[in-house]
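Below you will find the structure I want to go over with you.
A single protein chain has been omitted from the complex, and every remaining protein chain is retained in its original position.
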Amino acid sequence: MNAGPALEVRGLSIKFGDFTAVDDVSFSVKRGEIFGFLGANGAGKTTTIRMLCGLLLPTSGSATVGGLDFSDGGKGIKGKVGYMSQKFTLYNDLTVGENLDFAAGLRKLSPAYALRRRRELFDLIAFDSPLSTMVSSLPGGVKQELSLAAAMLHDPEIVFLDEPTAGVSPASRARFWALIRKVTELGKTVIVTTHYMDEAEQCGRIALMRTGKLIALGSPAELKGAAFPGPMVELDFNGPAPAAALGGLGKAAGLLELSPHGMRWHAAFRDRPAMEAALAALPPGASRAVIEPSLEDVFIRLVEGAER
Amino acid sequence: MKRTLLAFIRKEFAQALRDPRMKLILFVMPMIQMTVFGLALSSEIKNIKLASVYAPSDAAARRLAQRFTASGWFLPVAAEGLAPEDLVVSGAADAALVFPAGGFARQAARGRGGVQLLVDGTSVTRARSVEAYARAIFAAHAAAEAGLPVSAAPFGFDVRIIYNPEMESPVFMVPGVMGMIVCLVTIILTSMSLTRERELGTFETIVSAPLENYEILLGKTLPYIVLGLANAALVIAAGFFIFGVPVRGDLWRLFSAALAFVITTVSVGTLISTVSKNQQQAMLGGFIFLFPAVLMSGIMYPVENMPALLKPVVYANPLYYFTTLLRNILLKGGDHAVFVFNMSALAAMAVAAGAAAYGRFRQTLN
Partner (left out) sequence: MTGFDLHRAAAVARKEVMHILRDPFTLALVLGLPVVLVVFFGFAIDFDVKNLALGVYDRDNTRHSRQLVSVFESSGYFLPGAVDSPAAAARGLDSGRYSAALLVEPGFGRGLGGGGRARVQFIVDGTDNSKAQAVLGYLPGLTGAALRKFGAAVPADPVPLKTRFMYNPELNSRWFVIPGLAVIIIGLLSILMTALTVAREWENGSMELLLSTPLRPAEIIAGKIAPYVGLILAGVFFVNLVARFGFGVPFRGSHLLFLGGTVLFALASLSQGIVISVVTRQQQLAMQLSMISGLLPSLLLSGFIFPVESMPVFFRYFTMILSPRWFMEIARGVTIRGAGAADLALPLAALAALCALLLAAAFKKFKTDLEP
């Protein structure tokens, strides 16, 4: 196995007519990493992933996926990767067995090999219903696990998951993420897109996308450090925040970000002295606590902040 | 390649045949359609509602009117109390035979006052037939009244109808209806199949595998060629066993004709599927193909008289060639030149539609 990066992307762009869906994106992914794409709808996450799976050809830029590039129209890459799309990729009107047989046929796997892989993957996802179960009768979480198994039937080096946990229960989401970690323990590289901040926290590194551009890249801790070099305070006014207090805080020197979180407010400052000065001006009734910024704060600052 | 195709065939069959409603539509409906259309349809004009208007005392007129009823083409309707025109306007009668008021025999003897036949001209074929029947009955009646045998005319035709001497309607209709049913089933199945995968998202799974375009297209069409052939075999067997439609030609010719036709319609359906953005468009595309195909096939009316400008549509209609082939092979025993010509036309269309579908097909998304 060659030791190069699983993914190497340089200046990748794609245009649909006049619309630039992905704009000059560069990054690389190490083998065995869980690499997450975070961004709003339409930020270009799905399009980037589809390009890297060989489903769309880039307008410009280059990429190597598992050591292969687009020179053959994506055919080679398709063989190296597994892809689980956002939409449900199994056929509801077929049984579990029929779906997996079809996936094996698409990949031209020999029956013996497909059988062995199926057993391994059923162990991995702990699937024990009969093969003759109709997919339509399975719960959402199990369907997603089964989709993952179908996408991994040909033992790909890299697995792309496009919003794999959209619309499943929180318990199933946790189960699915445990599964993703197991997959990387097998030496696979996992690229995943998500809307959920708690899921993004579990990624090794995250690429933040906005309107087709990659605006930040790093581990969750790095992203937080870069976005918020100073401290962050959570303010609780025990009720609706007084407009005067918020107005004053908003104008405070050294304030980086002020955003509502339910009934509470998060305020980030350039440094400690700036924070202390601003807090001193607040009415005494408000409780305040220095907190670690979450990825949600990072997201609000980098993605939504840039839109203001 | 072989594995992929087999996987596609298994998958499409499983999907098409699991749903009991689909099975019903694929295998039971064609039989019902064959039976209904085979038995019901006839282009012969009969049961014409005829009102005869004459004075109650006019025995000569009554004799002639009875001859109309006895011919089997006409059904007498009561004419009392209404003007003959009104009988036709109201639709109570399709035609009215109006005898002269002064008594049929008397007026005829004087060589005056003919009989008027009022015919509803709404349906042109019907109106023509009514007139032709009436003239024949008049001639026969005149000959009979004069005591002459009908065949006394110095000249006549010995008419022989070949291939279907009894003029049985099913023998006429069944080969045409067979073609329509096979056409309908294959177009419906294929015109939506790729569009459906796109709409449901499963298309992404298929194209995420390293497959060539032709592998996917073959995979999505081959199962339907097999299903279409099964359907064709079913309707031909039904024609043979239920309606006694003869199979006078070689079975291999019949099979090749069905194969060529099914490949053509499956290709057309796939082409519709590749150009449609959603299933609704695919369905309308299917309708826009099927409607002219059925109407311009020569099954319902002769297409030879079409204006030259519209003739190309007939020549581009696969159902026209298939109907010609079916009639020729089933009823006439299969003429080699006809077979070769129509097969070549179907093959050319299959290639054209297949190439267009191949050219339109994209593995990429959006």
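Chains: A and B, in written order; residue numbering restarts at 1 for each.
Everything that follows uses one rule, which is that a residue touches a chain if its C-beta (ideal position, glycine included) is under 8 Å from a C-beta of that chain, and two chains touch if they have at least 3 such contacts.
None of these values were measured; they are calculated from a predicted model.
Among the chains on display, the ones the left-out chain touches in the entire complex are B. In the complete complex, the hidden chain is touched by one of B:Pro56, B:Gly81 or B:Pro154, namely B:Pro154.
Only one residue from B:Phe13, B:Phe27, B:Phe255 or B:Phe287 touches the chain missing from this view: B:Phe287. The chain omitted from view is touched by exactly one of B:Leu5, B:Met29 or B:Ala347, namely B:Met29. Residue in contact with the omitted chain (choice from B:Phe13, B:Phe138 or B:Phe240): B:Phe138.
Contact between subunit B and the absent chain runs through residues 19, 21-22, 25, 29, 33, 36-37, 39-49, 85, 88-91, 104, 107-108, 114-129, 131-132, 134-136, 138-139, 142-143, 145-146, 148, 151-165, 167, 169, 171-173, 175, 180-181, 184, 188, 192-193, 196, 199, 279-281, 283-284, 286-288, 290-292, 294-296, 298, 300-307, 309-310, 313, 324, 327-328, 331-333, 335, 337-338.
Simple rule for what comes next: only the chains that are shown with their structure count from here on.
Subunit A and subunit B have Cα centroids separated by 59 Å.
Contact residues of subunit B toward subunit A in the complex are 1, 3-4, 6-8, 10-11, 14-15, 18-19, 200-202, 204-211, 363-366. Note for the complex: subunit A touches subunit B at residues 16, 50, 53-57, 75-76, 78-79, 81-83, 85-91, 93-95, 98, 101-110, 150-151.
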